[in-house]
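The complex appears here minus one protein chain, its other protein chains still in place.
Entry: subunit A
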Amino acid sequence: MPSTHDWINNPLGVVEGMFAASQNNPNSGWEAKAVEFFKDHLKEKDAHTWVPSLNDVPLHYLKPNSLVKFRCLIQDMFDPEFYMGVYEAVDPSTKVLRCGKYKDVTECGVDFDSRNTVTAERQTFYCVPIPGENPWVKEISSSCLGFVQARVVPSTSYAPTRQKRSYEEDDDMDDMDTQMQREPHTGPQSPTEQHGNGDCKRRETEAPSSQTAPASHLDLNFPLPGEKGPSCLVKVYEDWDGFKLNDTLEVFGILSVSPALSALADKKDASSSLLDPTECMETAEEQRVHSPPASLVPRLHVLYAKPLPHNNPLLPSATLEDNSAFLSSTLSEMASVRAELLTFLTPILLGDALAAEYLILHLISNVYSRRDVLPLGKFTLNLSGCPTVASYTERFYQIIQQLVPSSYYLGMSLQNMNQMRFVPKKDYSANRLVSGALQLARNTSLFLDETQLEQGQLDTAGVRNVTALGNLITWQKVDYDFNYHQMEFPCNINVLIASEGRSLLPSDCQIHLQSQITPPHMEEYLSSIHVHPQASQLNKFRMYLSVARLLNYSISDEVTKSVEDDFVDMRKDDPQSISAEDLHRMLVVARLLSLSLGQTSLSRDSWLRAKHIELLRRSRMEQHTCVNGNEP
């Protein structure tokens, strides 16, 4: 059905058609119409899955100037740029007006002195794939795309790009070769299958090569070390004030990889003449960052950008409120899934059911609001008493990785603390924000492994990093370093600290693991818990955690009253035992407990249960005070 897909394969044709039609009618508002056209088409059932994704398909398989989508995080915002919205061809015989919107390069010589030229403004964002996105998210989102690729790509973009490959460096060819060697041929495959199948693998094998090759001269500025995937210069044409740094978006736009962009950049390097004032001004670094070769960092001209409240591909793309059928079916199941998850997590936490319960609460926590400076709903968990044998924490993290859409493991070794860049810093010579490990998307799970900490000295950078972590945990904000001043960016990161004793970092809640396994058997036990649950069960857990986080929550007046009474009573018995801070925590625990059971308002039972588990946890803490010297 080629006619249906014209708007995907040749979106510029659609735009230009509308532009041409509007020429006789100055107030046609064709720009709004064009955006509306694409929005409507994308709303159609499954339409958005037909659009190839830059996350999954290697760049050279995508047709230039076609519609693609990109799931990304806004890493940096560049300055707005002025471009020729409408320009006139210089050739006097054809004096035609052209539309420059959604394009990087003009198609013909431009008559600069024409009075029909219209200057317009657009904003450029530097976007990277969502940092710490776990492999399962990528697999699932590319697999639901697979059939589209099979249908669309071969018919159109495949042939031209094939041809083009020979021009390019041999990197890709090498890759293909190595891949072929690694994959023993399993007989003739249908082209569809080969493509859909090979796609994932190619992505994996190819990404490092595309990373290492350019790394020598271009740092793609990923927040986390070892990240791969394309970064993209996203050009936004409207409402750019609505976007914020670190927003996660799904962008639908026109892919522009015109080699002219790179050619222009090269030419500049070669001949920086004295007389052109604009050229000697920008440093080479800035050039490189702001106009990198398009083959490496493609441009994406946005037609429609959708903010992503989560990046879990298992959830339907519509918001929960709009999808009441889905919501009611999952809500009814939540209690049972929770029980399953609890039994799944308990052996991993050495048979400690209470810790497993707290872990679930932590995994669904979310900063849902801020009262002046106070973030509400955060629940940083400090899991103390982790065994240091048999790389327990790493195994534990692997489980977490299986459950949440994006996560990052940060071993708090002295080397990491002293050398890693945590806080993003503005590099004024290249005029960009150099990313740091704490520039993470919302609801990313940050796993801090404090068991890696060894004796030694933190240098200035290390102290600053520890302070940044402390600020992140207490205020859920990161102060980005702008050299002359600092700027505060609120964030929403779930921090889980695994430590032997009480963590040196602050936390909302500390729970000491009570191992049911005796130390001599620990190693044996740990090697046996290498659990791989069934995919269907895992998917259930994944859905459960994401949905629980998105639910709304309220407290009725009666429950408020009883909570108040409880607090007063507890204070009456022993004022030292419970402070305002404890009440804060109990309210968060109660909230998360209700949500984990799929209840959207606090019931008396949940409150009592929250009180109960808090009591259990605190009684455990008392046994373990003075574990190390960090207590005040």
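We take it that a residue touches a chain if its C-beta (ideal position, glycine included) is under 8 Å from a C-beta of that chain, and two chains touch if they have at least 3 such contacts; residues count from 1.
The working rule: contacts and distances are computed from a predicted model.
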Complex member absent from the view - protein name from UniProt, among "Polyglutamylase complex subunit TTLL1", "SERTA domain-containing protein 2", "Vacuolar protein sorting-associated protein 45" or "DNA replication licensing factor MCM4":
"DNA replication licensing factor MCM4"
Hidden partner chain, touching residue among A:Gln23, A:Thr388, A:Gln419 or A:Thr467
A:Thr467
Taking the full complex into account, find the residue in A:Gln23, A:Ser329 or A:Ser429 that is in contact with the omitted chain.
A:Ser429
Can you say which of A:Ala339, A:Val373, A:Ala535 or A:Leu616 touches the chain missing from this structure?
A:Val373
Under the stated touch rule, tell me which residues of subunit A contact the chain that is not displayed.
76-77, 79-85, 87, 100, 103-110, 112-121, 241, 243-246, 260-261, 263-264, 267, 274-281, 369, 371-374, 376, 426, 428-429, 431, 433, 463, 467, 475, 482-485, 487, 489-490, 553-555, 560, 563-564, 567-568, 571-572, 575, 579-581, 583-584, 587-588, 591, 632
